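For this view, one protein chain was removed and the others were kept in their places.
Chain lettering (A and B) follows the sequence in which the chains are written, and residue indices restart at 1 in each chain.
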Amino acid sequence: MEATTGVIWLIVTPFATAFIVYLIGRILARRSGAKLANRISAWLAALGLLISAYPLYLEDQIVLSNKVVLFKQGGIIFYLDGISVLLAVVVLLLGLLVVIFSARYMSSEVGAEKYYALLLAMIGGILGLGCSADLFTLWVWFEVMAITSYMLVAFYRNQPASLEAGFKYLVQSAAGSVFVLIGIFIVFAWNGTLDMMRIRYFLQPPLPPILLVAGGCFLIGFGVKAALVPLHTWLPDAHSQAPSGISAMLSGIVIEAGLIALLRVTSIMGAASELWGNLMLGVGALNMLLGNLMALRQTQVKRLLAYSSIGHMGYMMFGLGVIYRFGILNGAGGAFFHLFNHAMMKGLAFLAAGVLLYVLYIAKGDHGTLTLDDLNGASKRYPLTVFTLSVALLGLGGLPPLAGFMSKWQIFVAGFQTQDTVAMLLVVFAALNSVLSLGYYAPLVNRMYRLQPSVAVENGAAVPKTMVVPLVVLTLLIVVLGFYPSLLNWLTEPAAGILFLFIRG
Amino acid sequence: MTLSLVSLTFIAVIGLLAIGLYALLVVHNLIKVVVALQILAKGAILGFILAGRINGQIGLAESLALTVIIVDTIVAVIGLSLAVQIRHHMGTLDVSALTRLRR
Partner (left out) sequence: MANVLILLILGLPWLGALLVWWVGDQRSKAQIVLAILFSVLAGVASLVLIPFASNSVALNIPLGGAFGDFTFVADGLGIYLAAIATIIGSLAVIFSVDYMRGEAQLGRYYALVLFFIGGMAGLVLTSNLLLMFVFWEITALCSYALISFHSDDPKAVYGGIKALIVTQFGGIGLLAGALLIYAYSGSYDLQAFIANPQILPPGVLAVTAFGFLVAAAAKSAQFPFQTWLPDAMEAPTPISALIHAATMVNAGVYLLARFYPAFERVPGWREAVVVVGVVTALMAALMALVSNDLKRVLAYSTVSQLGYMVYAIGTGGVFASQFHLMSHSVFKALLFLAAGAVIHSIGTRDIRQMGGLGAQMPLVRTVFAIGALSLAGIPILNGFWSKELILESGSAHGPLWAWVMMVICAGLTALYTFRCFWLVFAGEPRSHLHGHDAGTAMKVALIPLAVGAFLTELLAGPFAYILEHTVPLMEIEVGTTLSILEEVVTTPLTLVALAVVALGLAVWWWREKLSGLSEALAGIGRVAADSFGFEAINRGIVNSTNWLSEKLRRTQTGLLNWNIFGITAGFLLVLIILVIGG
């Protein structure tokens, strides 16, 4: 396979599979009933993702040898580098696990083939976003991702809460998208091109004010998706109301994709990198504080996890702020490592919470809300699920020997390598936030290990076997990376390197 | 003449964006919210035309604008269908009724 066609295969496969899944799913649903259709759709979707992993593997060989893959067709430019590979690996891995998880979770829903088709399209959108090398293509993929995620958030069309969450998400996200467009047309007007590498070449310091405004628009536009405070208000609603698999995707990869898009556009304006760095450091601190404080007093499990995602975006923003402001490579390395770990940990947390939601409510046809009280004493009946959820929560809280600790450490190292007082104080602030976050993770873990089970647990159903697989895989990943963090260097270091190259011209 | 057309378009872009954003801040009806989003998007589309005019690549700008229109219409359709569902399940189109999810 040619390297350039590989990029196309990588992006096209999920969409083609989405189409096939929808078609076959519809036909089967008509002929043999929803049950079979749902199951076949799930396995087809998983197969599609596995197939798209193959071109990624091939491309990866090239990118690892420090080359980039470029594909140009008219104004559309695809470009595969370290960051694209990172995003692609995370989205395919998490996507595959989510599909396996959903096979049972969505088994009794009407129209699950639509769910898988949309999920695949969303994954395709994220893959495309990671590989885009011109501003407009980036926006188009960003919108593909956004539009599919609106429909997925509002998938339970007869649930007022999910409709509400979906609508709010749509409006905020669409408003943000307009800001992105404003940024793009300003840059386009100024440079006469949308090719990001050429723009990077054109824009040497000092940047004219109008381009700073464009950068501000990008920050706001992609910031809505990346849930930067104060643009975060859609996140707790959408992430808590979506089907659990989608919550895992949203928190695990969609907001991170927003972040990657933000990096792409701000890095071409690397001429003002210190300014972006300062903004990122500030927003990072805000995100950490607000996310953790909001999560502290939540009573619903998924909402709590959603707020914690806001906090974790703060850590990533902090690491990226360090590389933008000070040019410390570990900042990006740590941020990308944390991106991966957060995808795994938050994915695991949402999936495990989803398992509990399924066995306590959905298996009985009840679309209830999983509250903290429901989890009391869950370990007695669901030892493995509870164990994996505990690992996820403690990892999110930054306790070793779990992956979350190591990536936070790398970010903190970067903060101190600046030898700058403010940055070092911000690291201390971030560490304090980690301690604060234990104030809600730890009680949740304790709750699940009580001896006296809640009413919901006593009447809970059994855990389906296929749901356990993703939980175990993710748990193993989190633990292994906690013990051996440099195992992921092949993924994070090229990404950090390419970002550094862009920022420093 | 060209200059004045550009500046006129520029004013129109700013105006559309400002109106759209202001409307999003104040309207309470879900349908009107979607309309406000459309106004915002039209501002952006006009912005692309303006940009093409400025750098002389009007052809490219027009094709970009067309793409934005398509995407934008899809968003509007989904938004409206959600509004219909909300009307169906909650019996209202008032934004302030959509506050079950908070805190």
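The rule is short, and it goes like this: contacts are C-beta pairs under 8 Å (C-beta built on N, C-alpha and C of every residue); 3 or more make two chains touch, one makes a residue touch a chain.
As the structure is a computational prediction, the values presented were derived from the model and not from experiment.
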One chain is left out of this view; which of A:9, A:78, A:115 or A:179 touches it in the full complex? A:179
Missing-chain contact, candidates A:75, A:192 or A:400, resolves to A:400
Contact partner of the left-out chain, one of A:56, A:231 or A:491: A:231
Residue positions on chain B contacting the omitted chain are 21, 24-28, 33, 95-96, 98-103
Interface with the unshown chain - residue positions in chain A: 167-168, 171-172, 175-176, 179, 207, 209, 212-213, 215-217, 219-220, 223-224, 228, 230-234, 236-237, 272, 275, 278-279, 290, 293-294, 296-297, 330, 333-334, 379, 394, 399-401, 405-406, 409-410, 412-417, 419, 424, 427-428, 431-432, 434-436, 438-439, 442-443, 446-447, 449-452, 484-486, 489, 493
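Everything below uses one rule, namely that only the chains that are shown with their structure count from here on.
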State the interface residues of chain A toward chain B in the complex, per the touch definition above. 75, 136, 140, 143, 147, 150-151, 154, 157-158, 160-161, 163-168, 170-171, 174-175, 177-178, 181-182, 184-186, 188-192, 236-237, 240-241
Applying the document's contact rule, which stretches of chain B touch chain A when the two form their complex? 17, 20-21, 24, 30, 33-34, 37, 40-41, 43-45, 47-48, 50-52, 54-57, 60-61, 64, 67-68, 71, 74-75, 78-79, 82-83, 85-86, 89-90, 98, 100-101
